[in-house]
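Take a look at the structure below.
With one protein chain held back, the other chains of the complex are shown just where they sit.
Right after this comes chain A.
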Amino acid sequence: MENKFTRNIYMVPYALWIALFVIAPILLVLYYSFFDIEGNLSLVNYQKFFTPVYLKMTLSSFWYAFLITLISLIVAYPTAYLLTKTKHKQLWLLLIIVPSWINLLLKAYAFLGIFGTYGITNSFLEVIGIGSQQILFTDFSFIFVSVYIFIPFMILPIFNSLIELNPTLIDAANDLGASKWTTFRRVIFPLTIDGVKSGCQVVFIPALSLFMLTRLIAGNRVITLGTAIEQHFLVTQDWGMGSTIAVFLIIIMFLFMSVTGTRKRGI
């Protein structure tokens, strides 16, 4: 009895936190989503979501989040793999993580300088004879900067799963006749898939609702669900529609989580 009581006491802060900052906001969002702009209870927002404008926006959000995740993965996996082979791996890892401690906004502003018309990228292109280009406010700059921001979150879980991999398994695969590529395909990758999955989760889900970068780097040329929510809450004051989009975003996140859910395997 005594034990159970103390255990429940310890649970209180956690339960409070979850109730106030997770469950309550979700319920509030759900509540607002049933009101139209005049404050009348209706399902009009949900109807609106299934119009081409919002479906296109959803699709475009998915597409950009997918590209950002894919490119992050393609860059992060080999990087993480090479990191595990270096002598001072923890130091190298730290160097990769450090930029993620800097505020997102600061990094975005830094890229404004780098990619701007008179920035160093264009100066360089000028020097090598290609000439000045419009880099800022393009799909390229948006994806590039997003990948840059998300990549530490992709590298970390992959690095961890590679570190956990028993090196003798690689010897064993070699011993059984597997070439380097076959060893990667049949042993290393399947055994680090959990790291890849959690990396994809931490990149894809936030990428789906990016809004600041779409404004600063993509110059509002890329409209994602995140941008739409921001616009509805701050500009059009249509909280109902904003909440509806958020509801769908939450549903999509849960779906994505369950699809990439990690099933623990191994000895």
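Going forward, a contact is a pair of C-beta atoms (placed from the backbone, for glycine too) under 8 Å apart; a residue touches a chain by one contact, two chains touch by 3 or more; residues count from 1.
FYI, contacts and distances are computed from a predicted model.
The chain that is not shown, which UniProt protein name from "3-isopropylmalate dehydratase", "Spermidine/putrescine import ATP-binding protein PotA", "Phosphoribosylformylglycinamidine synthase subunit PurQ" or "Glutamyl-tRNA(Gln) amidotransferase subunit A" does it carry?
UniProt lists the chain that is not shown as "Spermidine/putrescine import ATP-binding protein PotA".
Of the residues A:L73, A:A173 or A:V196, which one touches the chain left out of the display?
Only one of A:L73, A:A173 or A:V196 touches the chain omitted from view, namely A:A173.
With the full complex in mind, choose from A:V187, A:A207, A:I229 or A:L249 the residue touching the hidden chain.
The single option touching the absent chain is A:V187.
Counting contacts across the full complex, list the positions on chain A that touch the omitted chain.
Residues 166, 168-169, 171-179, 182, 186-187, 190-191, 265-267 of chain A touch the chain absent from view.
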